[in-house]
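Of the protein chains in this complex, all but one are displayed in their positions.
By letter and in written order, the chains are A and B; residue numbering begins at 1 in each of them.
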Amino acid sequence: MKRTLSYKLNIFLFLLPALILFVGILIAPIVMSAYYSFHDFNSIASKSMSFVWLDNYKELFSRTLVNAETGKTFVNDKFMGDALVNSLILAALSVFIQLPIALALALKLSKHITGERFYLSIFFMPVLISTVIIGRLWMNIYDPGKAGILNAGLKALGIDQWLFPWITKHITSSKLQFTGQWTGFKETALIAAFIPILWQYVGYHMLLMYAGIRGVPAELLEAAKLDGCRDGQVNRYIIIPYIKPILKVSVIFAVTGSLKSFDLIYTLMKDTTKAELPSTLMYKLLFLHNRYGLGSAIAVILIVLCFIFALLISLAFRDRGEKVS
Amino acid sequence: MKKFVALLLAAVMLLSMTSVFAEAEKTTLTMWCIATESDANRPAYEAAIAAFEAAHPDIKIEWEAFENQSYKVKIKAAMADPDTLPDIFFTWAGAFLGDFVDQGNVYCLDETYAQFADALPEVMLGNASYGGKHYGVPLTMNIVALFANMDLLAEAGYEAVPTTYEELIACCDALVAAGITPFGCAGSETWCVTEYLEPIILKTIGYEALNEIFAGRATWNDPAIATAVDTFQDMIIKGYFDPNGLALGNDQVKANFIAGEYAFYQNGSWNCGEVNDAEGNFQVAMFPVLDAEKATYSQVIGGPSDTLAVAATSKNPELAAQAAFELGKEICHYGYLAGSGLPAWTPDYDTSAVKPLVADVAAMVAAADGMVLFGDTAMSADPANTYLNFVSKVYGCEIDGAGFVDSLTSALQ
Partner (left out) sequence: MKKNGLVPKQVDIVTGEKKRFAFKPKALLVHLLLLALVFINIFPLYWMVTFSLKNNDEILGYSTKVKVMEEVVDAETGEVTMVEKEKRVQVLPNHVGLPKHWEWSNYTEAMKTGNMGQYFLNSLVVTVLAITITMIASFMATYAMTRLVWKGRKTMNKFFMLGLTIPIHAAIVPVYVMLSRLGLLNTYSALIFPYAAFALAMGILISSGFMGEIPYDLDEAAFLDGCGVWGIFVRVIAPLMMPAIATVGIYTFLQCWNELLFATVFVSSGKYRTLPVGVQQLFGQYTTRWGPIGAALTIATLPTLIAYVFLSKRIQDSFIAGAVKG
């Protein structure tokens, strides 16, 4: 049997469909992107690509540039740093706010409380709604005009009286007053973008973790209970260490998801500069500036970053896992 | 499993048969444009295409309309694979079309133009001509106009739109005192900010200077531009603009203006028809002069920009060129009557039905001392968007006049 199982042609044939898809549509384009990122060209069709070595990467990471003729420095409007910081903030918010909420819900719901299914179903529901729709829906919720439900709610409760001046005081990027333009200021736009993301994906992570908790062997829990552990202790010492692999997956998805995030910001805001992310900047550089080399460089940076973060997170979880056991 | 695979194969085969069988006896011309259902130009396109098909029963126009922003991506992407281009496509004149011409993807219209030279003055083709050759058929032309709600002005004690800057400021103060927001501007859409900023710069430095800058022949290094930007920002900070504008889109702002929430709204003349037909007492005017030594009241931002072009890969380029001109003429005709633009083509029809506001703007264009094409149309993609990136910092006052001028001077060589 072993001979049959290791017959090379069969192995190759079984792998073929996946390899064609994977190499053809993922790996080859990434190699192409890397190749493009060392060039400067202003149309996809361009036959005249000039090789510029690392210039595109330098340009993306320069906060200021120097004019070749006058020697004056000036602000680089294609600087990627702010977008990167924004996506890292988004990632941190996801990991430290979204995931704990998801974990708390998963822990609670896995205790067979009344209405468990109902809660699970409701919390998972937004995952199935199109991001485009969620973006638009929240755009309406944030609307600073009369239709916006958020500001109407704040006004009805009188919260705007102290909240809006307080926000205005903390806005340093602009001299304008905050009167409820959540997507109009750099200081508020990113949070405004995070809330729909939180709203949509809490259910996703909750269900992942819930699944993990359901996989904890009953004997383990029983033993802990017999030892006199309270609920909190069971959660802390038994369940959470046990579902570490799933937590790892959740953290990786939350972080790489934040780095990749595009659709929501793109539909939520007409002007993405207020909450620029690497992917929205890439879109702009590719399709508005026609700087295909520069856009490809962001693509490459994104891939590398996603990769590094996935690796780091895996390492972090392995280390702590070893210490526990 | 076998059944399943068979089904799948059948499905894949069905899908690969994506070509559409055209009616054998008709020639089909395909066209892309941005006249979506809500676009002010939609009725003009529909009427023009119906008229064309009636006049040429052997030709069928298969057209498709895309949303403005995504169309820009789509058309640029399609240029990479010219075979996917339609026969006729909508484009903006200036550098936008220029890029496509450089790539060799646009059919030269010189031969066909000769037949239409009587109805279409050559000067109107200027923005779509490269190296002395014509590549685009202009549709309508548009300028930036200052729309005013006369009922609201009356509430503040004004019977006419102020024509000097001092008067305008006094008027704004009076409006604010009466509890009326003077201006509406969609700060979240950068092009709407340019509709305010460019006229203010124009009325400070004059049209020759601004034309030189947009054409890249002069730098932005002019302290007068910094003053102009500061003037604009002063007006914003003083509360002359709806603070919510920072997060509003243009359509919302326009709707607010029409609903009587702002006294003024400065935007393209394509809104004339809509404003004209709305309930209320509206007038059009120009932004007043800020520096009388350099600029005059009748200098305007705008020009023919909406254009139809023919793909070089078209299977029937001559026919498509013919159709582009005939369609362009009719779209211009119906668009002018509907008030979605001013005529780039000399009208050969009864213009008595033209809406009063449109006629007013047409008169302004006729009397214009000088014209400057919209900045983002005049510049090529990279500088144009760098310019817009800095403009987007202006409305929120993230950058001041000096910073704006310094940045653009260095960033756009």
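In this text, a contact is a pair of C-beta atoms (placed from the backbone, for glycine too) under 8 Å apart; a residue touches a chain by one contact, two chains touch by 3 or more.
Bear in mind the structure is a predicted one, so any value in this text is a computation, not a measurement.
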Legend entry - Selected from A:Ser50, A:Thr64 or A:Asn140 as touching the chain missing from the view: A:Asn140
Legend entry - Of B:Asn68, B:Gln115 or B:Thr163, the one touching the omitted chain in the full complex: B:Asn68
Legend entry - Touching residue (missing chain; options B:Glu37, B:Asp58, B:Asp118 or B:Asp350): B:Glu37
Legend entry - Residue, one of A:Leu93, A:Met269 or A:Leu302, that touches the chain absent here: A:Leu302
Inset, instruction - Name every residue on chain A in touch with the hidden partner chain. - result: 1-2, 4-8, 10-11, 14-19, 21-22, 24-26, 28-30, 32-33, 36, 44, 105, 108, 112-115, 117, 119-133, 136-138, 140-141, 145-147, 149, 152-153, 199, 203, 207-208, 210-212, 214-215, 218, 221-222, 225, 246, 249, 252, 256, 259-260, 262-263, 266-267, 279, 282-283, 286, 292, 295-296, 298-300, 302-303, 306-307, 309-310
Inset, instruction - Could you please point out the chain B residues that touch the chain left off the display? - result: 1, 8, 11-12, 15-16, 18, 32, 36-38, 64, 66-70, 73-74, 77-78, 80-81, 83-84, 249-252, 254-255, 259-260
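The rule is simple: only the chains that are shown with their structure count from here on.
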Legend entry - chain A and chain B, separation of their C-alpha mean positions in angstrom: 36
Legend entry - Interfacial residue positions of chain A with respect to chain B in the complex: 42-46, 65, 67-70, 72-78, 142-145, 173-177, 179-186, 269-271, 273, 284, 287-291
Legend entry - Contact set on chain B toward chain A in their complex: 72-73, 76-77, 79-82, 99, 103, 105, 186-190, 233, 236-237, 243-244, 246-249, 252, 256, 381-382, 385-386, 389-390, 392, 396-398, 403, 406-407, 409-411, 413
